[in-house]
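With one protein chain held back, the other chains of the complex are shown just where they sit.
Letters are used for the chains, namely A, B, C, D and E, taken in the order the chains are written, and counting of residues starts over at 1 for each.
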Amino acid sequence: MPNSVEEFNTYRTKMNDKILADNNKIIKRIFNLDTNAYTDGALDLKTKELLGLVASAVLRCDDCVKYHLETSYNLGLKKEEVVEALSIATLVGGTIVIPHLRRAYEFWDALEANK
Amino acid sequence: MPNSVEEFNTYRTKMNDKILADNNKIIKRIFNLDTNAYTDGALDLKTKELLGLVASAVLRCDDCVKYHLETSYNLGLKKEEVVEALSIATLVGGTIVIPHLRRAYEFWDALEANK
Amino acid sequence: MPNSVEEFNTYRTKMNDKILADNNKIIKRIFNLDTNAYTDGALDLKTKELLGLVASAVLRCDDCVKYHLETSYNLGLKKEEVVEALSIATLVGGTIVIPHLRRAYEFWDALEANK
Amino acid sequence: MPNSVEEFNTYRTKMNDKILADNNKIIKRIFNLDTNAYTDGALDLKTKELLGLVASAVLRCDDCVKYHLETSYNLGLKKEEVVEALSIATLVGGTIVIPHLRRAYEFWDALEANK
Amino acid sequence: MPNSVEEFNTYRTKMNDKILADNNKIIKRIFNLDTNAYTDGALDLKTKELLGLVASAVLRCDDCVKYHLETSYNLGLKKEEVVEALSIATLVGGTIVIPHLRRAYEFWDALEANK
Partner (left out) sequence: MPNSVEEFNTYRTKMNDKILADNNKIIKRIFNLDTNAYTDGALDLKTKELLGLVASAVLRCDDCVKYHLETSYNLGLKKEEVVEALSIATLVGGTIVIPHLRRAYEFWDALEANK
């Protein structure tokens, strides 16, 4: 049985490595910024992860949603907190967010099954 | 041979059930609104389905397009009516709509093969 | 007192003339397509105007919404039909459509005040 | 001297009243949902406002950003918290978010000048 | 071993043929325009392909990206030129472009492996 979490992470890491090996300065710095943005500051890390999740959901980027779901999960955010964030995304972004909500639920289940 | 219509509907129903079982009020009410919006009113149901289809196509949501294609098909809308609606979507939304047009055609064929 | 309908149309015509005078073939043909797409076919013209309106609303293009509102108004579509189309747009596109809904209402009022 | 906060609120209220007076059920229920979504729940209200702000910013809806800025301001969120949320929006949504960031700063200044 | 380039092209051609066989005038003319736009003019063809690539990337249309990658590859554009174009897309469009960057790299590798 395939493990969707592991498959997602393996592909992500493999391709990120290829991209970063190319030494395009702009891309490398954007990747670097992405890593540094999600840290405690005026807002705590958990809140920032939820902000990243909602931004990803309304822009309908499944891979970005998965990434923030996994990080949220690992930070100990509860499902109901994540779902409440996704409910704001669905309200603001409309019913076109719903298919992404279905895939977000599926991935969260995979994260829980994976522990 | 896999049946893309059945597969789509099975996944959709399974995940919708999971989402609704969670009892997030905002999400439940959006799902409920989505069901109630597509009924005869000042505009008839067929017109509203086409409006939902075009909105989904320009926003490039394949699952939403499939859903409205299936409902349109079941309401007896003809292929040339649906295609004409999709031609407006392609004009307004640009050539980036074309890949979604390809998948819409494929799904319509599956709907016809399925009857 | 400024007339928002006239102001909109005057600017639109002036700039369209400048653009078309430039003889860029691709742009001229897109403008030409845009004119030809909204005609009776498998779907009638009124339905197509509503499809153009909803596509414009979910893509949040105020000028496109105004254009389709004016054409819908001139075709004799009733306010409640137009509003019902916009309600589908708001449902599919989410609460970010609401500011465009406000401006659509304002422009419809201007169209009615203008007759 | 015009007051941009007051002007924004006056227009918003006037047009919302017109829209709601029309009694379109779908639109009324979406407005109603919008009011009810931003309350304490699994996440507190301040976090939800920031989620609404970031969703609005990446979808580049200036009026939605202004609305959430005002509510955030009234809830006592600090400028550095709001800016940190907007920094996530700019990272996720790209440099096209920057013009909206400029207008967000201008509106926040107007909120502070207004107190 | 499946060949992702061939698979992509076969599906694309098959569905385009079905769409064009339907004789919807608007769609046919958009397809025709799409073919004619990418030719030498005030800008050379290579530059236009990169413009099409960047437009596709920021609008996050994987199939459009693949199409322009293949055409760019066949025109002799170097990987570092293509990557530099994609870096502009990632900067302007934000981190949500990154998953599309991963798939673009994968497809470029397939193009190179395919020669």
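Methods note: contacts are C-beta pairs under 8 Å (C-beta built on N, C-alpha and C of every residue); 3 or more make two chains touch, one makes a residue touch a chain.
Being a predicted model, the structure only gives us computed values, none of them experimental.
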Out of all the chains shown, which come into contact with the hidden one?
-> A, B, C, D, E
Touch assignment to the omitted chain, from E:5, E:27, E:58 or E:98, lands on E:58
Those residues of subunit C which, in the complete complex, touch the missing chain | 11-12, 15-16, 18-19, 22, 24, 26-27, 30-31, 34, 55-56, 59, 61-64
Could you please point out the subunit A residues that touch the chain left off the display?
-> 25-26, 29-30, 33, 36-37
Which subunit E residues touch the hidden chain?
-> 33-34, 37, 41-43, 47-48, 50-52, 54-56, 58-59, 64, 78, 80-81, 83-85, 87-89, 91-93
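By definition in this document, only the chains that are shown with their structure count from here on.
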If you walk touching chains, what's the least steps from subunit A to subunit C?
-> 1
For the interface formed by A-C, which of the candidate pairs B-C, B-E or D-E is equivalent, sharing more than half of the contact pairs by residue number?
-> D-E
If you take the mean of the Cα atoms for each chain, which one ends up farthest from subunit C?
-> A
Given over half shared residue numbers means same and under half means different, the subunit B/subunit D interface is same
For subunit C paired with subunit E, centre-to-centre distance based on mean C-alpha positions, whole Å = 31
Where the centres are mean C-alpha positions, what is the separation of subunit A from subunit D, in Å?
-> 24
Residues of subunit D that touch two or more other chains sit at 26, 30, 33-34, 37, 55-56, 58-59, 64, 91-93
